[in-house]
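Missing here: one protein chain of the complex. Every other protein chain is in place.
Chain naming follows the written order as A and B, and within any one chain the residues start at number 1.
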Amino acid sequence: MIKFQFTFAVCLLALGTSVALGQNIQGSAHDFSNDNWNTTGQICIVCHTPHNADATVTNAPLWNHATTTATFTTYNSATMQATTGQPDASAKLCLSCHDGTIAVDNYGSQSGGSHFISGGPRIGTDLGNDHPISFTYNSSLASQDGGLHDPSTTNSGLGGTIAEDMLIGGKMQCASCHDVHNGSGFAYLLRKSNAGSALCLTCHDK
Amino acid sequence: MRRIFFLLLFLQTITAAAQSIVDTPHNLSANGPGSIHAGSETEICIFCHTPHNSSPCAPLWNRNNPGQNYILYQSSTIEAAPGQPDGASILCLSCHDGTIALGAVVSRDHLIEFSGGITVLPTGHANLGSDLSDDHPVSFIYNTSLAAADGELTDPATLNGPVQLDGQKVQCTACHNPHNNIYGNFLVASTHYSDLCMFCHQKNGWNGSLHRVSSASWNGSGNDPWPKSTYQTVAENGCENCHQPHGAGGAERIMRHLPEENNCLDCHAGNVAAKNIQSDLNKSYRHDVFAYTHIHDPEENAVSDIRHVECTDCHNPHVANGTDASAPVASGAIEGVKGVNSQGSAISAIQYEFEICYRCHADSPEKPGGHTSRQFYQTNVRLEFNAGNPSFHPVEASGKNGDVPSLISPLNEASIIYCTDCHASNNSSANGPHGSVYSPILKFRYETADYTSESYQAYELCYQCHDRNTIVNNQSTNFANVVHRKHIVDLQTPCNVCHDPHGVQGSSTNQSHLINFDTSVVSKSTGRQGKLEFIDSGSFTGQCYLYCHGRNHNPKRYI
Partner (left out) sequence: MKKQPFFYGLCVLLLFVRLSFGQNMLSTAHDFSNADWNIHGQTCRVCHIPQDLDTVESNMPLWNRAVSSASYSIYTSSTLDATPGQPDGPSKLCLSCHDGTLAVDCFGDRSGGLYIINGQSCIGADLRDDHPISFVYNSSLASKDGGLYDPAITNSGLGGTIADDLLIDGKMQCTSCHEIHNMTGAAKLLRKPNIGSALCLTCHNK
């Protein structure tokens, strides 16, 4: 019995370690406080403002950045059961820099910025070659697809279920994989380590 | 109770794990279980997929198109039109054609290093190369009209099991699920009893065939018929007794071996099937299946126009079964084979056994010659056995002679016999004319040389049906005494000298009783009215004009 308790304690410890948040946005790829185009020297302000936020974008927390109006080409596949639409909610916020149509420095009252994202981080407006986003991922989809775990019952490895930890409004979004604030400190601002493709296999039952 | 609970938990874990790519050879990460894996890369999905900037887009592919010009599968019997690999297949080939390094992924600007210095997929069964002619065809449209044209394919509209099309096409993914290896070889269903194959292939007659149901297993001698299989019986191995979906030795129709007969002799050599056909086929006089390779074609004309013989000329391995039959009806062993009927017309499936023989031994320009020089020389056996002839052995119909006292019961004058009652392997448990020590593939000894000393053994073939005692020892009638005993025993003349065993065209006066002289022994009578002729004068009476053994019959009557 003592042994059992010990094992249990080790498990809890391991769980605690895996969800520990050891990093933050400071010094991450999203910390623009030292970029020459950011005259404020602040971090949050490129995306957020405490006042006069753009509340016209849904699910945009105190949004302070120009928002993309691009029409996106969405991912399509014969083997995909999910129904994707135009990027919505927080995905649209990510794309407001990452689609390359809006300057990174178009935040606050500034417009006419000249710093556009480039290289690998530039997703573009063609999302056909990117993992689908902005689709409802629920038990029914998992059952229909057969290659996805049930988000309402499957542990995300982040403390709760996939639905609780990784979906936003029941949808898969950019933020399902990426922690824009770098809470975990993994490469590519991933929500969790992808060693052993652990992030992919959180949802994909392959 | 708690112990059982943990056991169940453990089992559940195993089951779940077995269905994950993580535990398959497709886990190419450094921690992968296969012999081929990366040196240090721990990501698994990355070797095929990327979440961004994929190419092609779906399914988020992370590898380049090999850009090869593939040699495609070809077959005379295929109705489908395979094109250059596309869809999912070209994705698979980005590793499995062996041209692109396993570690070459789009999302990395450097090659992911593999352990052991491996770059491309090593040579082996998983490396298909760019010659796909020996692999099951892929990248072809499989629709209802294809199924109808083929006649032995499931209507794809009803494909609702594990086999799924990629759009309208059959691709590698119809049979393989690269993420799941519970059936081995990443198959989507078990090949046990060829379950997988039969989702699409509905071969006529297969469900009733012996190859479908036989529980015969390898007795350990000779070759292992199933070197790549763990299944123990013919039925369990199903299609793969003969077919090999990848790297087939006989590319066309993905046969395991190019020499057609080898596909059969893997099992019919005394090692699996009860009857050893190979030993018959090794005898001096045989249907020489070894002599021809890649000449037989299932699409060939029923009337054979290029001389050859293969097992499948006489047997349909998808249909062959153990059904018994009585002459002239074809038995199950040769059911479902094409043939030529008594009118000389091609038929797709024989009803009578002789219809197979007529493919090559009747109207074929390539038919073999006769073995005896006859007064009326005929090598078209269909014409010889024609029921309208004045005499013939009763192969197509009952014989013309209503009084044949030599017949051994249960044979009688109304009986019909098979070609294979005479032409068959000697001393064999198999019925067919596979091979014999007696020419021309005779079941028993049948001497044809002049001056053969009569014995049961010398004419054992004839004496199977015609009682020797009645033929040569019955001295009760003048005919028996003077004609048969005198010629066969005293003058040592073989049956074959006077009788043509197949049949003779002509008149009921001159060509009855299969009389058609061997002209190497018998010649025209000499003197006035010199001729070679038999005249039937009624029951057991007649006369002959001939010269034989130094004697002149001009004519010689017997009453």
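In this section, a residue touches a chain if its C-beta (ideal position, glycine included) is under 8 Å from a C-beta of that chain, and two chains touch if they have at least 3 such contacts.
Every value quoted in this text rests on a predicted model; they were computed, and no experiment measured them.
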{"item": "Contact set of the excluded chain (shown chains only)", "value": "A"}
{"item": "Touching the absent chain when the full complex is considered, from A:A53, A:M80 or A:A198", "value": "A:A53"}
{"item": "Touch residues of chain A, complete complex, unshown partner", "value": "21, 24-26, 33, 41-45, 48, 50-55, 59-62, 89-90, 168-169, 181-183"}
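We adopt the following convention: only the chains that are shown with their structure count from here on.
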{"item": "Distance between chain centroids, defined by C-alpha means - chain A, chain B (Å)", "value": "62"}
{"item": "List of chain A residues in touch with chain B within their complex", "value": "75-80, 120, 123, 128-131, 147, 177, 194-197, 200-201, 204-206"}
{"item": "Residue ranges of chain B in contact with chain A within the complex", "value": "19-22, 29, 31, 42-46, 49, 51-60, 166-167, 179-180"}
